[in-house]
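Omission of a single protein chain aside, the complex is shown with its protein chains in their original locations.
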Amino acid sequence: MGIRDVYRQQFRTTFASFVQYRASIFIWTIERILEPLIYLVVWSAVAKATGGSVGGFSVSQFAAYFIVMMLVTQVTYTWVMYEYEYKIRHGSLSFALLRPIHPVHTDLVDNISSKLITLPLMLLAATVLVLVFKPTFSPPLWAAALFVPALLLAFSVKFVVEWTLALSAFWTTRVSAVNQGYFVAALFLSGQMAPLSLLPHSLQVAASLLPFRWMISFPVELLLGRLNARQALIGLAAQGAWLALGLLLLRTVWRAGVRVYSAVGA
Amino acid sequence: MRLLRLLWVFFRVGAMGELAYRANFFLQLLESAVDLGTALGGVVVVFSYTATLGGWRPEEVAALVGVFFLVGGAIRLVVQPSMEQLIESVRDGTLDFTLTKPEDSQILVSIQRVEIWKLTDFALGIAVIAVALLRLGTRLGIWQVAGFAAALLAGGIIVYSFWVILASLSFWFVRVENILVIFQSIYEAGRWPVDLYPPWLKIGLTFLVPVAFATTVPAQALTGRLTWQHLVGAFALAAFLFAAARLLWRVGTRRYSGASA
Partner (left out) sequence: MEPSPSIQVKQLRKSFFVTERESGVGSALASLFRRRREEVVAVGGISFTLNPGEVVGFLGPNGAGKTTTLKMLSGLLQPTGGEVSVLGHVPWKREKAFLRQITLVMGQRNQLVWDIPAADSFELNRAIYRIPMADYKSAVQELTELLELGPLLRKPVRNLSLGERMKCELAAALLHRPRVVFLDEPTIGLDVTMQRRVRAFIAQYNQRFGATVLLTSHYMADVEALCRRVVVIHHGKLLFDGELAALRGQFTAHKTIVVKLEDGEADGALGRLGSYGEVISREEGSVTLRVPREDTPRVTGRILADLPVIDLTVEDPPIEEVIERVFAGGGS
């Protein structure tokens, strides 16, 4: 049989249940569109109030930033932390542990298949927003070419980091506190609330030292042509480093977690 | 009045259960504080680049954030948990119990669950409003306070009715588990003055998902921006939505009882 069959089956299952829950997905997608939209509007208002541009962003450049941000956030989105909080609370993590396959695989496939299904809707939304807000950006060709690998790396880093954090559910029942702390930090430090260059310097440093910038902001900055070649290469290296670190942490934390879980008992 | 008596009983019973869990209080306080910090942090960052936003001064936007938390807290105190429970009970059949009780079922389902610790949001919201108004140096006249209270009342009825409408849709769309999330995610737009948004979004936030009436309008009352026409409009919308919610509830429960077959 093998991993490929597992992936294929999981995709089918996810797809079937998604067709059933299409309204729920629609609602979730609205949320994903609305968040960047709100900040787009707010920052456009700021730009308009201060003579047309803020920190190197004009109104149409803000539009570009947030529309690209919307798509990048969507592609890199993970809900694994919420899921594991739920699973541990309802004792269904045991099912995942009983299977002869590492749960990270099913989670990964579930994640990717969900996004493939919602991608058309997001692209439609992006098109509408482009028509309404008329963004401008002109990336150099090499930057546009590097965008996809950077995006894939960003997704990998985010998935691995959040999957590892999700395992905190093994040690504490107050996972929601962990989740909240993480998502608050992410809101500021991954560039979702405002372009990182607009944040106070200390926050920018924090964003670069932590994986947040490399999870979401970096591909966006790249595609908007706001980075020179050197910065781009450093960024890719940082993504690679965080991915390696993340995978290492994932394995270690997983092993420790399973030990704790089986000691306490399902 | 009967409704108040019932509300008090449910509140008392719901609160009593939770009061034993002091840890939950502190966790909720922490969560609310972090939430509030994030909201105000965003305001700080935005206003580091400009003195006004759409004509609103930073303290006024802060007051808006306070209203956002106050109204949000009130919703999460009783409306949200009760409506969530309603949707669950439609799915697992425990709504049957409510329907065999000799009380108006809409009242019963609206007050059935109370998350007492959400009062922290409510309290923090009031605190933020107070501090913001102090820093503005506004003197709150009797009319402003009355206008604020009236705007909150109208906003409250509007938001409640909207939640009932959303929850009642689960009689038809049983599989939409996160239907209530519609309001919760769109409510986030209420952190900023609705005037900022492009006209089409403004209309959506006023009439489609009435977030504007929950946060911006009461904040307008506080900052002296509310006109009496707006207030009258708010009450008109409140009456309309309340009637619509009532109608949808009755049609929904009849459908649940297999009446349309």
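Labels for the chains are A and B, by order of writing; each one numbers its residues from 1.
Keep this in mind: a residue touches a chain if its C-beta (ideal position, glycine included) is under 8 Å from a C-beta of that chain, and two chains touch if they have at least 3 such contacts.
Keep in mind that this is a model prediction, so the values were computed, not measured.
Asks: For subunit B, enumerate the residues touching the unshown chain of the complex.
Replies: 5-6, 9-10, 13-14, 16-18, 92-94, 96-97, 99-103, 108, 254, 257-259, 261
Here is the rule we go by: only the chains that are shown with their structure count from here on.
Asks: Round to the nearest whole Å and give the separation of the Cα centres of subunit A and subunit B.
Replies: Roughly 29 Å separates the two chain centres.
Asks: Using the touch definition from the top, list the residues of subunit A that touch subunit B in their complex.
Replies: Counting only subunit A, the residues touching subunit B are 20-21, 23-24, 27-28, 30-31, 34-35, 37-38, 41-43, 45-46, 49-50, 54-55, 132, 174, 176-177, 180-181, 184, 187-188, 193-194, 198-200.
Asks: Show which residues of subunit B lie in contact with subunit A when the two form their complex.
Replies: Listed in rising order, the residues of subunit B that touch subunit A are 27, 30-31, 34-35, 37-38, 41-42, 45-46, 48-54, 173, 175-179, 181-182, 185-186, 188-189, 191-192, 196-198, 201.
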